[in-house]
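One protein chain omitted, others in place.
Labels run A, B and C following the written order; every chain starts at residue 1.
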Amino acid sequence: MKDRGYYKKFGGAYLPEILVATFDELVEIFQTAKNDPGFWEEYVEIMSTYSCRPTPITFAQNLTRHFGGARIYVKREDLNHTGAHKANNVIGQGLLVKRMGKTRVIAETGAGQHGVATATMAARFGFKCTIYMGEVDVQRQRPNVFWMERLGAEVITVTEGTRILKDAINESFRDWVTHMDTTHYVLGTACGPHPFPEMVSYFQSIIGQEARKQILEQAGGLPARVYACVGGGSNALGTFNAFLDDPVDLVGVEAGGEGLETGRHACRLSSKDSSIGVAQGYKTYFLQDNDGQMRETHSVAAGLDYVGVSPILAQYAETGRIRFEAATDQEVVDALSLTIQKEGLIPALESAHAFAQAFKEAPAMTPRDIILINQSGRGDKDIFTIADAFADPKWQAFIKEKAEGYHA
Amino acid sequence: MKDRGYYKKFGGAYLPEILVATFDELVEIFQTAKNDPGFWEEYVEIMSTYSCRPTPITFAQNLTRHFGGARIYVKREDLNHTGAHKANNVIGQGLLVKRMGKTRVIAETGAGQHGVATATMAARFGFKCTIYMGEVDVQRQRPNVFWMERLGAEVITVTEGTRILKDAINESFRDWVTHMDTTHYVLGTACGPHPFPEMVSYFQSIIGQEARKQILEQAGGLPARVYACVGGGSNALGTFNAFLDDPVDLVGVEAGGEGLETGRHACRLSSKDSSIGVAQGYKTYFLQDNDGQMRETHSVAAGLDYVGVSPILAQYAETGRIRFEAATDQEVVDALSLTIQKEGLIPALESAHAFAQAFKEAPAMTPRDIILINQSGRGDKDIFTIADAFADPKWQAFIKEKAEGYHA
Amino acid sequence: MLESYLNNRLKQKEILLMTHIVLGYPTFEDAFKIIESMVSAGVDLMELQIPFSEPIADGSVILHANQKALAKGATVKKCIDFAKTVAETFEIPFLFMSYYNILFKYGIERFVDTMAENGLQGAIVPDLPPEEGKDYLEAMDKYRLSPVFIFSPTTSDERMNYLGDFGRGFIYCVARKGVTGVDTDFSRQLEDYLVRCRSATDLPLALGFGVKERADIDFLKGKVDIAVIGSETIRLVDKEGIGAVGGFIKNLR
Partner (left out) sequence: MLESYLNNRLKQKEILLMTHIVLGYPTFEDAFKIIESMVSAGVDLMELQIPFSEPIADGSVILHANQKALAKGATVKKCIDFAKTVAETFEIPFLFMSYYNILFKYGIERFVDTMAENGLQGAIVPDLPPEEGKDYLEAMDKYRLSPVFIFSPTTSDERMNYLGDFGRGFIYCVARKGVTGVDTDFSRQLEDYLVRCRSATDLPLALGFGVKERADIDFLKGKVDIAVIGSETIRLVDKEGIGAVGGFIKNLR
């Protein structure tokens, strides 16, 4: 591996020796594919027949009217097969797995979205599949576990550490160092050792490529601001990439959890609680203590509940090219509720972070300004979380009744 | 109303007098819209920016290999916004509601899919919305109720009659005869009094229009057979319409429930248990007793659990242009399971009927034959039903635990 | 024939009373007793509703009566037999009321024939507009029975004329939008509507939907020929038992 994937001082490949050869192979396969014009074509082809690309942009006319400021457009990654932008990445990596001749894939998952996407890709490509998921997330996202199992994947509940996304990543690495001959680790976001940040954002860049073209056509101009939520950073990078050279304000929205002041959040780039470190194979801002031990993070959205962040985003945070903000759980639930009622769109809790921030800013803008929000996924999968966030009594009664049926 | 919407001896408009004027208005608005070339354009435009049209067709390479017969293609209505073909119909009718200047919509729903679609359309178009849903279906499809309510719709549980789809239709009519000045009844399928069968299949015909073009392009020829499940008949007609003049075998698949011999099914056109009758405003084959009282129907798929069927389909059943078959609950669950594992597609239980029948026939065909299956919707919504069909112990444990949390 | 019976009767009474029951509800025996007390309380004609599983034009009171009658085993045959007895027993005219599927499945001509044979005078089929009713109209004509059609506040003048042409016996004017069994506002607006009805047809006019007390009937005097009591007696039977029916009817006029 010659290019070690640095973005200013972030990134790199801090690998156990056992994985070095595997990464060398991966880097090479990826570079070869990237340089093969047929590869991107093949990728777009499968995304447009197996998933539903190009996904549209939707003019949110009611929200626009409601806020009376900027004209709001929404990029509809929720319409992807399996319901989120995660499909872009897994299908892309799936094609590489085929090129490498491997027969098994593993993946971590937080929200469950990436797990379902990977299990789906594995079913479609005929790979064996194991998904690692933290125990806390298994609790929050049980329906996704159910679907992964139906898809033929083995879902392993991770009971180590904080039992969320980062721990699932660790367990995936532990599996990988044992089975790398047959197995590819489909990392779900633009984090981890090189070439993952580059590779994942490469596949996700299809979002921004489409969106830029669409918004020029449909809105007649470039957006003033583009919003995306930031977990690991893949949907944000995928959306932002196409606008980097444009005079467009790019806004990444992190999980403010219970509020920055409470410490119970997952803001790496929009809070002072993080610092630079090296873990899970790459260097970036982490939420860690002074010893370098990773801290517990918190978010209503499992997919944003992560200690690290893409090194590529860390770079842009330092250069100031991307602005990072935080939206709290409460702001997110409110934004979600408003979006459902006004537009009939059900963003995932993760995506609703982007909406929440856009809603804070849109009123102060003018109708000449266009804003674009990336709806990274749909919220159906979050029904247990959302029903709890709304404390819906009818839902609770239904669950109790169901449970009684199972006791019988 | 001059043209009373007859398809041979089926159809008509058996209306209470109070609704006659409303139907006259509806027929006129619909005819005017249909004759306005801009209208279809407007419809396609909104379907391609708010939903994800054209939805792709996917070559099911693994199922094709598995059965070793016909080449299997799947039309992906599951990728529509809200997850089913129902979106096509509601958006179309929504545009008519705007033309009529009405401010409220009502709808029946069985699977909940049409209710969610209508509530979504209402949110987007700014209409008030009431959804009628049989008590049995509320039980089966609680997540959809939750989302309808979040979307701002009022969901009324119908406790009359057999407490399923047909009873929800009756209640919708009862609402409508009271509020037709402000209210449009968004009937969810190609049934009911004229112009509904024509109107709903007109909007749904976008499926077949796209699919025919796509299969010619991607598969290089016309399909030998096209499969669609048949509840009321809207997705079937929408898919079949474009192939009526082609040498293509069209196969509608009804809910065989626990088996034709048990009487616990919902087969109007593929069993001898039905007879011609008039109810809910139109003449067709109904599952009724000798007195003309409607019978209980049964299906694992709420959306197919209906006593009547589109008069247009009844016509084609008589002419023989469309062949009707039945798939049992068990066959459907098996087909669903296979499709998930082989292709990473999760059809709705309704749609899985079409798959089940195709799977029975595909092995006896040759690779020169193409078959097209309409995947009318996605199965996520069915998690409670599917989890029960698989009797998944982990799901049950999860529900019990959740319930305990709510008791606390 | 029904129309001349009504016109004769109207020479004696300012307004006639038509009542409605669901056959087999609460039971056939009770239904018989209800009819008995209605007739002796001075009711002028009656609708006998053959229960149907999908009564879309009926509100919850009659809907439940339909469902319960069916659940208790009311069949079309039992209803017809019962109607025969009733028609033989009592002097006043009886009409069948039901949804079209009941006639259709029985065989339209056969149904009408049976009606005639059993002494019924006509029928009200709320989901059968004349456009769909060719066979029915021919049979009714052949057997000299009265097909009763319905006017509603949404019916145009032109359509009232059209319906009037097909109607026999009387026209059933529904008082308002909505289903049976809900309150009606007896007001100026209703009056205007009834004026429209009156000028559209020479047939006697009945008004139904929401008529439930003496004041309503007083209001209707001079405006229509027949006041129809529908859900209210069923509600009464449900609440106070069949014994209360006679007194209730007597008090109406």
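Brief remarks follow.
As a convention for this text, contacts are C-beta pairs under 8 Å (C-beta built on N, C-alpha and C of every residue); 3 or more make two chains touch, one makes a residue touch a chain.
Note that the structure is a prediction, hence the values are computed from the model and not measured.
For the chain that does not appear, the touching partners among the shown chains are A.
Of the candidate positions A:174, A:264 or A:394, contact with the unshown chain belongs to A:174. Looking at chain A, the residues touching the absent chain are 1, 4, 12-22, 160-161, 166, 170, 173-174, 177-181, 275-281, 286, 288, 290-294.
The working rule: only the chains that are shown with their structure count from here on.
Of all chain pairs in this entry, the one linked by the most C-beta contacts is A-B.
Centroid analysis (C-alpha atoms only) places C farthest from chain B.
One simple way to say how far apart two chains are is to compare their mean CA positions; for chain A and chain B this gives 33 Å. One inter-chain figure worth recording: chain A and chain C are separated by 65 Å, centre to centre, where each centre is the mean of the chain's CA atoms. Chain centres here are Cα averages; for chain B and chain C they lie 37 Å apart. Those residues of chain C in touch with two or more other chains do not exist in this structure. Not a single residue in chain B touches at least two other chains.
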